[in-house]
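Following: one structure in C-alpha coordinates, then a few remarks.
One protein chain is absent from this view; the other protein chains keep their places.
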Amino acid sequence: MRRFLASALVLSSALPAFAAESKGGFPPFNATTFAGQLFWLALTFGTLYLLMSRVALPRVGAILSEREATIESSLAQASKAQAAAEAEAQGLEQALAKAKANAQAIAQEARTKSAREIDAKRSAVEKDLAAKMVAAEASINETKAKAMANVEDIAKDAVSAIVEQLAGKAPTAAAVTKAINAARGE
Amino acid sequence: MELAAASALAKFIGAGLACLGMGLAAIGVGNIFGNFLSGALRNPSAADGQFGRAFIGAALAEGLGIFCFVVALVLLFVV
Partner (left out) sequence: MAQPGTIDPIHQFEIQKLVPINLFGFDMSFTNSALWMVIAVSVTTFVMVYGSASRSIVPGRLQSLAEMAYEFVANTLTGVTGREGMKFFPFVFSLFMFVFAANMLGMIPGSFTTTSHIIVTAAFAMLVITVVLVAGIVGHGSHFFGLFVPSGVPGWLLPFMVLIEVVSFVSRPISLSLRLFGNMLAGHIALKVFGAFVAALLGAGAAGILAPLPLLLAVALTALEFLVAFLQAYVFTILTCVYLNDALHPGH
(Lines give C-alpha, C1' and ligand atoms only; values in the text may rest on other atoms or scores of the structure.)
Protein backbone atom coordinates (compact mmCIF):
# COMPACT_ATOMS: atom_id res chain seq x y z
CA MET A 1 0.00 0.00 0.00
CA ARG A 2 2.84 2.27 0.98
CA ARG A 3 4.76 1.46 -2.13
CA PHE A 4 1.66 1.86 -4.27
CA LEU A 5 1.06 5.29 -2.81
CA ALA A 6 4.70 6.25 -3.11
CA SER A 7 4.98 5.27 -6.73
CA ALA A 8 1.69 7.00 -7.61
CA LEU A 9 2.92 10.15 -5.91
CA VAL A 10 6.32 9.94 -7.57
CA LEU A 11 4.63 9.61 -10.94
CA SER A 12 2.33 12.55 -10.34
CA SER A 13 5.13 14.70 -9.06
CA ALA A 14 7.59 13.63 -11.70
CA LEU A 15 5.22 14.30 -14.56
CA PRO A 16 5.69 18.07 -14.78
CA ALA A 17 9.43 17.65 -14.39
CA PHE A 18 9.62 15.18 -17.20
CA ALA A 19 7.26 17.07 -19.39
CA ALA A 20 10.10 19.54 -19.66
CA GLU A 21 12.59 16.72 -20.44
CA SER A 22 14.96 17.69 -17.61
CA LYS A 23 16.16 14.54 -15.96
CA GLY A 24 17.39 14.99 -12.40
CA GLY A 25 19.09 11.64 -12.44
CA PHE A 26 18.44 8.87 -9.99
CA PRO A 27 21.24 8.99 -7.41
CA PRO A 28 21.10 5.31 -6.49
CA PHE A 29 21.82 4.44 -10.11
CA ASN A 30 24.48 7.10 -10.57
CA ALA A 31 27.49 4.93 -11.30
CA THR A 32 30.13 7.57 -10.57
CA THR A 33 29.42 7.34 -6.84
CA PHE A 34 29.74 3.56 -6.71
CA ALA A 35 33.48 3.29 -6.17
CA GLY A 36 33.49 5.76 -3.30
CA GLN A 37 30.54 4.11 -1.60
CA LEU A 38 32.04 0.66 -1.94
CA PHE A 39 35.36 1.85 -0.54
CA TRP A 40 33.82 3.47 2.51
CA LEU A 41 31.45 0.56 3.02
CA ALA A 42 34.35 -1.90 2.99
CA LEU A 43 36.28 0.31 5.42
CA THR A 44 33.44 0.81 7.90
CA PHE A 45 32.03 -2.71 7.75
CA GLY A 46 35.51 -4.20 8.02
CA THR A 47 36.19 -2.06 11.09
CA LEU A 48 32.89 -3.07 12.62
CA TYR A 49 33.53 -6.76 11.95
CA LEU A 50 37.00 -6.62 13.48
CA LEU A 51 35.82 -4.74 16.55
CA MET A 52 32.87 -7.05 17.09
CA SER A 53 34.71 -10.30 16.56
CA ARG A 54 37.82 -9.34 18.55
CA VAL A 55 36.47 -7.16 21.33
CA ALA A 56 32.75 -6.89 21.90
CA LEU A 57 31.31 -10.33 21.18
CA PRO A 58 33.84 -12.36 23.19
CA ARG A 59 33.20 -10.02 26.14
CA VAL A 60 29.43 -10.26 25.94
CA GLY A 61 29.66 -14.01 25.41
CA ALA A 62 31.86 -14.30 28.49
CA ILE A 63 29.39 -12.23 30.55
CA LEU A 64 26.47 -14.37 29.46
CA SER A 65 28.22 -17.67 30.13
CA GLU A 66 29.47 -16.37 33.49
CA ARG A 67 25.94 -15.41 34.46
CA GLU A 68 24.64 -18.81 33.38
CA ALA A 69 27.36 -20.57 35.41
CA THR A 70 26.59 -18.43 38.47
CA ILE A 71 22.90 -19.12 38.20
CA GLU A 72 23.51 -22.83 37.76
CA SER A 73 25.86 -23.05 40.75
CA SER A 74 23.41 -21.03 42.84
CA LEU A 75 20.60 -23.35 41.82
CA ALA A 76 22.73 -26.41 42.61
CA GLN A 77 23.59 -24.96 46.00
CA ALA A 78 19.96 -24.15 46.63
CA SER A 79 18.82 -27.66 45.74
CA LYS A 80 21.56 -29.13 47.95
CA ALA A 81 20.48 -26.89 50.83
CA GLN A 82 16.90 -27.87 50.21
CA ALA A 83 17.81 -31.58 50.32
CA ALA A 84 19.73 -31.04 53.58
CA ALA A 85 16.80 -29.12 55.03
CA GLU A 86 14.43 -31.92 54.06
CA ALA A 87 16.70 -34.53 55.64
CA GLU A 88 16.84 -32.48 58.82
CA ALA A 89 13.10 -32.05 58.80
CA GLN A 90 12.71 -35.80 58.51
CA GLY A 91 15.14 -36.37 61.38
CA LEU A 92 13.21 -33.84 63.42
CA GLU A 93 9.95 -35.62 62.72
CA GLN A 94 11.48 -38.92 63.76
CA ALA A 95 12.81 -37.45 67.01
CA LEU A 96 9.43 -35.89 67.64
CA ALA A 97 7.68 -39.21 67.12
CA LYS A 98 10.14 -40.92 69.44
CA ALA A 99 9.68 -38.25 72.09
CA LYS A 100 5.91 -38.59 71.79
CA ALA A 101 6.14 -42.35 72.27
CA ASN A 102 8.40 -41.81 75.28
CA ALA A 103 6.01 -39.30 76.74
CA GLN A 104 3.12 -41.71 76.34
CA ALA A 105 5.08 -44.50 78.04
CA ILE A 106 5.99 -42.21 80.89
CA ALA A 107 2.40 -41.05 81.24
CA GLN A 108 1.21 -44.66 81.22
CA GLU A 109 3.71 -45.57 83.92
CA ALA A 110 2.69 -42.62 86.04
CA ARG A 111 -0.98 -43.52 85.67
CA THR A 112 -0.48 -47.13 86.74
CA LYS A 113 1.65 -46.05 89.69
CA SER A 114 -0.89 -43.54 90.93
CA ALA A 115 -3.69 -46.06 90.40
CA ARG A 116 -1.82 -48.53 92.56
CA GLU A 117 -1.24 -45.90 95.25
CA ILE A 118 -4.86 -44.92 95.20
CA ASP A 119 -5.89 -48.56 95.52
CA ALA A 120 -3.61 -49.06 98.48
CA LYS A 121 -4.86 -45.92 100.15
CA ARG A 122 -8.46 -46.86 99.47
CA SER A 123 -8.11 -50.33 100.96
CA ALA A 124 -6.43 -48.83 104.01
CA VAL A 125 -9.23 -46.32 104.41
CA GLU A 126 -11.83 -49.04 103.84
CA LYS A 127 -10.27 -51.16 106.51
CA ASP A 128 -10.23 -48.23 108.79
CA LEU A 129 -13.87 -47.47 108.14
CA ALA A 130 -14.88 -51.09 108.53
CA ALA A 131 -13.17 -51.24 111.90
CA LYS A 132 -14.89 -48.00 112.88
CA MET A 133 -18.21 -49.41 111.74
CA VAL A 134 -17.74 -52.53 113.83
CA ALA A 135 -16.85 -50.42 116.81
CA ALA A 136 -19.82 -48.16 116.15
CA GLU A 137 -22.18 -51.12 115.86
CA ALA A 138 -20.82 -52.53 119.06
CA SER A 139 -21.36 -49.27 120.88
CA ILE A 140 -24.80 -48.95 119.32
CA ASN A 141 -25.69 -52.43 120.49
CA GLU A 142 -24.32 -51.57 123.90
CA THR A 143 -26.35 -48.43 124.02
CA LYS A 144 -29.39 -50.30 122.78
CA ALA A 145 -28.95 -52.98 125.41
CA LYS A 146 -28.57 -50.34 128.06
CA ALA A 147 -31.59 -48.53 126.77
CA MET A 148 -33.56 -51.77 126.63
CA ALA A 149 -32.52 -52.49 130.24
CA ASN A 150 -33.66 -49.01 131.18
CA VAL A 151 -36.90 -49.54 129.29
CA GLU A 152 -37.53 -52.60 131.35
CA ASP A 153 -37.06 -50.61 134.54
CA ILE A 154 -39.22 -47.83 133.27
CA ALA A 155 -41.89 -50.27 132.23
CA LYS A 156 -41.79 -51.90 135.64
CA ASP A 157 -42.16 -48.52 137.32
CA ALA A 158 -44.90 -47.46 134.93
CA VAL A 159 -46.84 -50.66 135.35
CA SER A 160 -46.54 -50.42 139.18
CA ALA A 161 -47.76 -46.87 139.08
CA ILE A 162 -50.63 -47.65 136.76
CA VAL A 163 -51.69 -50.69 138.75
CA GLU A 164 -51.37 -48.68 141.90
CA GLN A 165 -53.55 -45.99 140.42
CA LEU A 166 -56.07 -48.41 139.09
CA ALA A 167 -56.09 -51.02 141.82
CA GLY A 168 -55.04 -48.79 144.68
CA LYS A 169 -52.35 -51.18 145.66
CA ALA A 170 -48.77 -51.57 144.46
CA PRO A 171 -48.03 -54.88 142.81
CA THR A 172 -45.14 -57.03 143.76
CA ALA A 173 -41.99 -56.81 141.73
CA ALA A 174 -42.18 -60.49 140.75
CA ALA A 175 -45.77 -60.14 139.41
CA VAL A 176 -44.80 -57.09 137.38
CA THR A 177 -41.79 -58.85 135.94
CA LYS A 178 -43.94 -61.87 135.03
CA ALA A 179 -46.49 -59.68 133.33
CA ILE A 180 -43.90 -57.79 131.32
CA ASN A 181 -42.20 -60.97 130.21
CA ALA A 182 -45.57 -62.43 129.22
CA ALA A 183 -46.33 -59.33 127.14
CA ARG A 184 -42.88 -59.36 125.58
CA GLY A 185 -43.17 -63.07 124.79
CA GLU A 186 -46.25 -62.47 122.61
CA MET B 1 4.66 11.93 -32.53
CA GLU B 2 8.43 12.31 -32.11
CA LEU B 3 10.45 9.56 -30.59
CA ALA B 4 11.20 11.43 -27.35
CA ALA B 5 7.54 12.09 -26.55
CA ALA B 6 6.59 8.55 -27.52
CA SER B 7 9.28 7.10 -25.33
CA ALA B 8 8.21 9.28 -22.41
CA LEU B 9 4.62 8.17 -22.93
CA ALA B 10 5.61 4.53 -23.04
CA LYS B 11 7.73 4.93 -19.91
CA PHE B 12 4.89 6.39 -17.91
CA ILE B 13 2.43 3.79 -19.10
CA GLY B 14 4.91 1.05 -18.28
CA ALA B 15 5.55 2.50 -14.82
CA GLY B 16 1.82 2.62 -14.17
CA LEU B 17 1.41 -0.98 -15.25
CA ALA B 18 4.24 -2.01 -12.97
CA CYS B 19 2.31 -0.54 -10.08
CA LEU B 20 -0.48 -3.04 -10.70
CA GLY B 21 1.94 -5.76 -9.71
CA MET B 22 2.16 -4.17 -6.28
CA GLY B 23 -1.58 -4.67 -5.79
CA LEU B 24 -1.06 -8.39 -6.35
CA ALA B 25 1.80 -8.41 -3.85
CA ALA B 26 -0.49 -6.72 -1.35
CA ILE B 27 -3.00 -9.54 -1.82
CA GLY B 28 -0.22 -12.02 -1.09
CA VAL B 29 0.82 -10.24 2.12
CA GLY B 30 -2.78 -9.98 3.28
CA ASN B 31 -3.15 -13.70 2.59
CA ILE B 32 -0.26 -14.52 4.89
CA PHE B 33 -1.54 -12.49 7.81
CA GLY B 34 -5.13 -13.62 7.25
CA ASN B 35 -4.04 -17.24 7.50
CA PHE B 36 -1.92 -16.44 10.52
CA LEU B 37 -4.87 -14.82 12.28
CA SER B 38 -7.27 -17.68 11.54
CA GLY B 39 -4.68 -20.15 12.79
CA ALA B 40 -4.07 -18.01 15.87
CA LEU B 41 -7.78 -17.95 16.67
CA ARG B 42 -7.83 -21.73 16.59
CA ASN B 43 -4.67 -22.21 18.64
CA PRO B 44 -3.91 -19.01 20.56
CA SER B 45 -1.17 -20.52 22.70
CA ALA B 46 0.92 -21.46 19.66
CA ALA B 47 0.42 -18.11 17.97
CA ASP B 48 3.17 -16.16 19.70
CA GLY B 49 5.80 -18.72 18.76
CA GLN B 50 5.07 -18.44 15.07
CA PHE B 51 4.64 -14.68 14.89
CA GLY B 52 8.23 -14.18 13.72
CA ARG B 53 7.74 -16.61 10.84
CA ALA B 54 4.63 -14.71 9.77
CA PHE B 55 6.71 -11.57 9.44
CA ILE B 56 9.42 -13.37 7.51
CA GLY B 57 6.85 -14.68 5.06
CA ALA B 58 5.28 -11.26 4.76
CA ALA B 59 8.64 -9.64 4.09
CA LEU B 60 9.38 -12.20 1.38
CA ALA B 61 6.02 -11.60 -0.30
CA GLU B 62 6.40 -7.86 0.06
CA GLY B 63 9.80 -8.13 -1.58
CA LEU B 64 8.20 -9.05 -4.87
CA GLY B 65 6.03 -5.96 -4.66
CA ILE B 66 9.23 -4.01 -4.13
CA PHE B 67 10.66 -5.49 -7.30
CA CYS B 68 7.66 -4.10 -9.19
CA PHE B 69 8.29 -0.71 -7.65
CA VAL B 70 11.92 -0.85 -8.64
CA VAL B 71 10.87 -1.65 -12.22
CA ALA B 72 8.66 1.43 -12.15
CA LEU B 73 11.52 3.56 -10.83
CA VAL B 74 13.93 2.20 -13.41
CA LEU B 75 11.44 3.06 -16.15
CA LEU B 76 11.04 6.56 -14.83
CA PHE B 77 14.60 7.50 -14.03
CA VAL B 78 16.98 5.22 -15.83
CA VAL B 79 15.37 5.42 -19.23
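Annotations for the structure displayed:
To keep things simple, chains are lettered A and B as they appear, and every chain counts its residues starting from 1.
Methods note: a contact is a pair of C-beta atoms (placed from the backbone, for glycine too) under 8 Å apart; a residue touches a chain by one contact, two chains touch by 3 or more.
On a predicted model such as this, the values are computed, not experimentally measured, just so you know.
Considering the intact complex, the chain excluded from display touches A, B.
Although one chain is not shown, part of chain B still touches it, namely residues 55-56, 59-60, 62-63, 66-67, 69-70, 73, 77.
By the touch definition given at the top, chain A reaches the unshown chain through residues 2-3, 5-7, 9-10, 13-14, 16-17, 20, 22, 24, 26-30, 32-42, 44-45, 47-49, 51-53, 55-57, 59-64, 66-67, 70.
The definition used in the following text is that only the chains that are shown with their structure count from here on.
Residue ranges on chain B touching chain A, taken from their complex, read 4, 8, 12, 15-16, 18-19, 22-23, 26, 65-66, 68-69, 72-74, 76-78. Partner chain B is touched in their complex by these residues of chain A: 1, 3-4, 6-8, 10-11, 14-15, 18, 21, 23-26, 29.
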